[in-house]
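Have a look at the structure that comes next, please.
Heads up, one of the protein chains got dropped from this complex, but the rest are sitting where they should.
Showing chain A:
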């Protein structure tokens, strides 16, 4: 066995990940090679030193929990029109009919929607049809915004990722350092319209 392989086996041994056979081979090498023997000792000592470090010290300050809980956004009260919907099922059904109508209108609006991609270094992305791909290993520095398309992220986005009126797939290799937001303009618009309709009826 050459020393390079021996060193690699030493690490596997410390990872507790060495088969019996290899274990014997390593032992044999250590007995005949002074350099590796020395190195193995040092590695073992390093490992022991690392394991001797205290684990959960120091602790955070006592007020921290309180501070965390105070900064959380307050739990939202159910909106007034939700309560109203529960009390007026018939009107709710009528409103749902309205939603269906609105949806078909929006569909007509959306038919010619074009793919829009905004970002800094777009040479890092691949566009196939209306699918925008950040391949594994590629890095988009800064924010990336995709409108009317599918986003498939395998690589890194060093900023916020926003998908408007589209779908988003992030692979396990993806690293997105900023916030990820999916915005559905049509839906937002419906909610806006609906709550207006409801509050008008509700306050009458």
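Criterion: a residue touches a chain if its C-beta (ideal position, glycine included) is under 8 Å from a C-beta of that chain, and two chains touch if they have at least 3 such contacts; residues count from 1.
Keep in mind that, in the parts below, contacts and distances are computed from a predicted model.
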Complex member absent from the view - protein name from UniProt, among "NADH-quinone oxidoreductase subunit E", "4Fe-4S dicluster domain-containing protein", "Linoleoyl-CoA desaturase" or "RNA polymerase sigma factor" | "RNA polymerase sigma factor"
Tell me which residue among A:25, A:43 or A:133 touches the hidden chain in the full complex.
-> A:43
Can you name the residues of chain A that touch the chain not displayed here?
-> 8, 11, 14-15, 39, 42-43, 45-47, 49-61, 64-65, 67-69, 71-73, 75-76, 172-175, 177
